[in-house]
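A protein chain is absent from this complex, but the other protein chains hold their places.
Showing subunit A:
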Amino acid sequence: MTGDASGAVLLRVCGVSKEYGERQSLVRAVDNVDMAVRAGHSVAVMGPSGCGKSTLLHLLGGMDRPTRGEIWLAGHRLDVLGERALARLRRAHVGFVFQSFHLMDELSAVESVEFPALLAGCGRRRARRRAVELLEQVGLGDRANHLPSELSGGQRQRVAIARALANAPSLILADEPTGNLDSAATRDVLRLFEKLRVAGQTLVMVTHDPRTAATADRLITMHDGAFVDDTALSPAQAPAASLIDLEG
């Protein structure tokens, strides 16, 4: 285990289910799931498409409400909050990263990144300063005034990650963050995730890409809405050198 095993539990999920439809057409997208994520840990959720992993992520971010169970984030119970309180909590605590970036076409990179800070009531100059810093952090300091249409897929996703970090959220939620990227852009994004992980950012991501999942500390596997495996990926004492055999 990593040294921050003692970090406080940031996110707790207790007996959560999410059902759609009713009677014969009832679908249990998430089926009685429990999990606890400690601050500073990164968790990857994998599973075949339709296993409920995206639904779970929406529940964790308060974008959707569970049919049953409790979701606690940073000491607040999400599933019972009213819409406005929920929106406020989301803004303060959660940064989202989506597969298709979700950037606004007419906003430049720096405008996209400062937007959540402005929404949260941050002053213009402070929001701008922070946005410029974040763009530098993701390696796009020289693209601040570019529109999404002038950026590559990997660059757009890095802008989206900078935006997710705008309000210094306790938790980043990422839904297939490398799903639309080629291998070079995937590498850039994963390198950035690795940097965030080392810096102690709590991250929960949903992915079907093993390469992306392998950057997490912990891997949860879902099947038919339930967790079928939950394992620490923290390297034991196996350095990269043990990956190959060299015969003399």
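To be clear about the criterion, a contact is a pair of C-beta atoms (placed from the backbone, for glycine too) under 8 Å apart; a residue touches a chain by one contact, two chains touch by 3 or more; residues count from 1.
As a convention for this text, contacts and distances are computed from a predicted model.
Q: Pick from "Nickel transporter", "Transcriptional regulator", "Phosphoribosylformylglycinamidine synthase subunit PurQ" or "HPr-rel-A system PqqD family peptide chaperone" the UniProt protein name of the chain that isn't shown here.
A: The UniProt record for the chain left out of view names it "Transcriptional regulator".
Q: Taking the full complex into account, find the residue in A:17, A:99, A:178 or A:215 that is in contact with the omitted chain.
A: In the complete complex, the chain left out is touched by residue A:215.
Q: I'm checking contacts with the chain that's been left out. Which of A:190, A:205 or A:222 qualifies?
A: Looking across A:190, A:205 or A:222, the contact with the absent chain belongs to A:190.
Q: Tell me which stretches of subunit A touch the chain missing from the display.
A: Touching the missing chain: residues 48, 187, 190-191, 194, 210-211, 213-215, 219, 221, 223, 228-229, 231, 233, 235-236, 238-248.
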